[in-house]
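Quick one: structure below, then a few questions.
All protein chains of the complex are present and in place, except for one that has been dropped.
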Amino acid sequence: MDLPFAITLDVGSSHANHTGSWRVNRPIYVDRLPPCNDTCPAGENVQQWLYQAESGGYERAWRQLVEDNPFPAVMGRVCYHPCETACNRAQLDEAVGINAVERFLGDLAIEQGWALPPPGPESGKRILVVGGGPAGLSAAYHLRRLGHGVRLVDSAPALGGMMRYGIPAYRLPRTVLDAEVARIVGLGVEVELEHTVRDVEQERAAGSFDAVFLGVGAQLAQRVDIPSGDSSRMLDAISFLHRVGEGDPPLLGRRVAVYGGGDTALDTARTARRLGATEAVVIYRRNREHMPAHEDEVEEALAEGVTVRWLSTVSRLDGDRVVLEKMRLDDRGFPEGTGEFEELGADSLVLALGQTADLSLLDRAPGVDVEEGVVRVLPTMMTDERGLFAGGDTVPSPRTATAAIGHGRQAAAGIHAFLAGTELAEPERGVVASFEHLNTWYYADAPRTKRPELEQARRQTTFDEVIGGLTEENALFEARRCLSCGNCFECDNCFGVCPDNAVLKFGLGRSYEIDYDYCKGCGICVQECPCGAMVMIPEEL
Amino acid sequence: MFQIRIHGRGGQGVVTAAEVLSMAAFAQGRTAQAFPSFGSERMGAPVVSFCRIDDHPIRTREPVMEPDALIIQDATLIHQVDLFAGLRREAYVIINTSRTLDQLGLGEFSGQLDPDRLLTCPATEFALEQLGRPLPNAALIAGFAALTGEISLDAIDTAIRQRFGGPVGERNVAAATAAYRFVADARAESAHVAAD
Amino acid sequence: MLRQIEGSRAVAETVACCRPQVICAYPISPQTHIIEALSAMVKAGDLTPCEFINVESEFAAMSASIGASAAGARAYTATASQGLLYMIEAVYNASGLGLPIVMTLANRAIGAPINIWNDHSDAMAVRDSGWIQLFAETNQEAADLHILAFRLAEQLSLPVMVCMDGFILTHAVEGIDVAEQGAVDAFLPSYEPRQVLDPDEPVSIGAMVGPEAFEEVRYLAHLRQLEALDLIPALAAEFESMFGRPSAGLLSSYRIEDAETVVVAMGSVLGTIKDAVDARRDEGDRVGVLAITAFRPFPRQAVRDALAGARSIVVVEKAFSIGFGGVLSTDVAMATHDHACSLRTVVAGLGGRPITRRSLEGMLDTAVRDELDTLTFLDLDTGIVEREQLRMAETRRSGPSAEHVLHGLQSGPRPVDRPVP
Partner (left out) sequence: MSTEPVRFYQVGSFAVGNRLLEDRDRTVQSEPRRSNSLDSGHRACQGCGEALGARYALDAAMRATGGRLVAVNATGCLEVFSTPYPESSWRIAWLHSLFGNAPAVATGVAAALRVLGKGDTRVIGQAGDGGAVDIGFGCLSGMFERNDDVLFICYDNEAYMNTGVQRSGATPPAARTATTEAVGRDPGNVFGQGKDLPRIAMAHGVPYVATATVADLHDLERKVERAMEFDGARYLHLLVPCPLGWGSAPSDTIRVARLAQETGLFPVYEAAFGEVTAVSPIRRRMPVEAYLSLQGRYAHLFGEHPRPDVIARIQAMADDNIERYGLLSGYDYGADRGGDEN
């Protein structure tokens, strides 16, 4: 066309006008640390494996998961999931059911027989791992992946430690535990059972191990001196659960009193119900809000008919009567006696007052610093003695299986660095993505999917698993509830909302770039980024 | 050049009358020009239209100031509008009425005109007979043709058929023919009287 | 073939022969007969393909024509008077965008006081709009000019306005030779737009132009319109050879050779003027006529040459610039500024006031005797004017003059050509 001068213009000719020169602030892309990752004791990259699961890539998700934690199926059952407590979604509707998805992936892996990543090239080094609990097994797993030889010894007839002898089967079916343990052993771990290490120094020397990892746990019950005529009516929770775990449950009678306020106390009470006790009464010296047990456990226990005597201590056992002193809390929340007493009929009293580690095996390792029954370690999990590492309940920790698994992983890395004669770099933590960083309008409202629960009657009498798993559809739903806090999930908002077409999109997985030739710096892209993965920074003018 | 002025009321076909008249002249091979007194004519309002007939091209666009013929479609206008302005003694005048000039109060005025060129014609009656509607213009211009001899009845019929067409055209032609006869007879009679 | 038909009808039939593809119109006297006829032809399927759009205003009529033309269709509309003023913003826009729209302007006065009768005030109001303005003297010219207008418009990519006197021409029934379709097709090729809205070749039409280029844009438009001064005579000649009858061109003259006094005018009044001139010639006065067809672009050189021999020029105008005088007169004066001759303006026929041959002859008589005022209002009723001036001088709240003038008319002499309101 022969276009009239000035009145008619060629299309797109405004590209000659670089409006980027108007800009005083520029948008940039950032990555923030998701709160779930931040709080996972096992150091899982939760957001990443959820991202894989969202697209139905369950095996990819599982592989991402076992990079850090070889126990998805176990953790998916027994982890107290601090990730969900930290989840930003909780402020929107309900936290993402991370734990449930983890269990779904774990179970699917067992069902599908997915194999753990193979061991790395043999390094020729050998490490002695003492204790076949979560810490030891986790350490063994990561050490094998690093190519190191592992000898794993445990005093029990089977591996698993507290996972087997502390956690009741209705919370963790043994088949699941066995499967995940077997997978680790399958990586080429030498295992010696029913072998109790009495002198770690001697064992290390005898086997000329390059390093040792101690994960002996806390197996000794805390005792308190309770006057009683007949001590046979009194036993401790650890050994009680241990014997149940071995399939040789002691007889407790119809009325069972449990003394303590932790998860173990509740596990004991719930187990007692399953063993036929008509009454299972937990005696706790403070009130519910001070109870150390996890809320879910309390909920479930009460739902199963377990009762709790709040603000009470056991002063003595008198025949089939337990004499309780009523307590009150002082202004600091500490209990003090009131001098008032009452009685409670009970056929037996189980003491669940906490555990300590048996560290006698360290008697001839004087370099090791033991305080209040636990071993002090560096961030690398190495004790004060070179080459001697420790983790799990043996060291200061929340005393959860998840924390133990994290220790195992951490220790393996520490040992690897130690053997290589290098320093283990402290991994830097990014800025945590908080709820304020998000623009939540873009996320569809969707309340969490409740895991189906077995109906009361069955639960109380059997050791069948209490919490059911998610269907594939629900797992997908849960995974997709993840907000991807602080990390771009390629929602195209920045690309779409720019009034100046100044965002370039390169296709899935290849992310975006700002075209600073035209970006006027309005900041809409930053404001409308759902997950807080963009910020405005001043231009140098 | 022969100039005609037509007076009537909106809705009576004053403008059409001038148009048909010009078409008749055209049909007869003459040049003609017809135009209305431009205005927003409304039903019943006094309306004027004009027609010029010549044998040469007509250039002027002025209204007809001094008509050679006056066609009055509605006698009730006589005392409302200055119908006879610019009228010369030898001009033709044809009035649509069944009444006499005296009844119309034109008795003495008629003295100022040539009696042979002043005529009443009950055109509306012919129209009612043939069309069943009081649309006198076809009849009246036929009467005018008979009175002036400027245009032949054939030419008038042709124009009417062109303008209206179909049965309506034919009925108008019938009305025109009747009126033409009426006027022709009247003139013959007055000529006869004059002869005595 | 010569037929005895109404001017509006002839124009409608001729426009139809030009195969317009989009017609947008809003009714206003005295343009109505033209668009009624066209809408009937479209509805009956006699004019096809064509869309007739009954728009809600003249502003919309011109706007829709702009859209249609820009989209590559041959667009036509017609209006008059207030209608033209109501669309004036779009009128300027059409020429600014260089869209070859053809519009019939049935010339009519502009109120207040509202007046539906003929004069040229409306055309003069858009004199500077960038449209080509052609004035028809007769209905034959009016009809034929439309054929030329479409050709001219599309060749230059400029809009053209064919001006014909309202009622005097639009409502007059006379012998007119309406062009045959075949001949029109041969003369007028199908519309090849200079620029068009096309998804396959997108452009942005109607940019905002600042001081850096606006003057150039306007100057180019001026040059473009001046091209018409050469093109119009050429097209007129082509028209004559093709249709066997002359077409109006830039201008024409009548008995002008040897004329000492020349009357310059536009439109239908020229006929009456020619009769008056003949009469004066019979009396021995050496008078002649210069008829202007192309008012925009104004054929300055041609006018200058045509009036070279004149001793006295009388411009008869159906419009005037209040506070100054003649409009056409100004252009003629510019064209003849280096002539040794007098130029006088006669304003006549405002608001449909009949221009009679008698008055024109009287005026010419005075002109020939060199006694004509520089600015004369033909047939002005001075009695009424003086009465009204007196009345206004007496009372501050004198009310609207128009009513008093009418009131004065009741008592004064009554022109018979106007029905009593």
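Some notes on this structure:
Labels A, B and C are assigned to the chains in the order they are written; within every chain, residues are numbered from 1.
Here is the rule we go by: a contact is a pair of C-beta atoms (placed from the backbone, for glycine too) under 8 Å apart; a residue touches a chain by one contact, two chains touch by 3 or more.
Just so we're clear, the structure is a prediction, and the values are computed from it rather than from any experiment.
Counted over the whole complex, the shown chains touched by the missing one are A, C. Of the listed residues C:N93, C:T138, C:T170 or C:Q225, the one in contact with the hidden chain in the full complex is C:N93.
Of the options C:L197, C:L231, C:A279 or C:M392, the residue whose C-beta touches the omitted chain is C:L197. Across the entire complex, the residue among A:S13, A:Q112, A:T175 or A:T196 in touch with the chain not shown is A:S13.
Counting the whole complex, the residues of subunit A in touch with the unshown chain are 6, 9-19, 22, 54-56, 441-446, 472-473, 476-477, 480-484, 489-493, 495-502, 505-508, 515, 517-518, 520-524, 526-528, 530, 536. Take subunit C: the residues that touch the chain left off the picture are 21-22, 24, 49-51, 53-57, 59-61, 63-73, 75, 89-90, 93, 97, 197-199, 201-210, 212-213.
Rule of thumb we're sticking to: only the chains that are shown with their structure count from here on.
Highest inter-chain contact count (C-beta pairs) belongs to B-C. Inter-chain spacing, taken between the CA centroids of subunit A and subunit B, is 114 Å. Contacts from subunit C toward subunit B in the complex involve residues 4, 6, 29-30, 116-118, 165-168, 171-175, 268-272, 274-275, 352, 354-358, 414, 416-420.
On the side of subunit A, the complex with subunit C involves touching residues 1-11. By the touch rule above, subunit C contacts subunit A in their complex via residues 96-98, 157, 194-196, 201-207, 209, 213-214, 216-217, 220.
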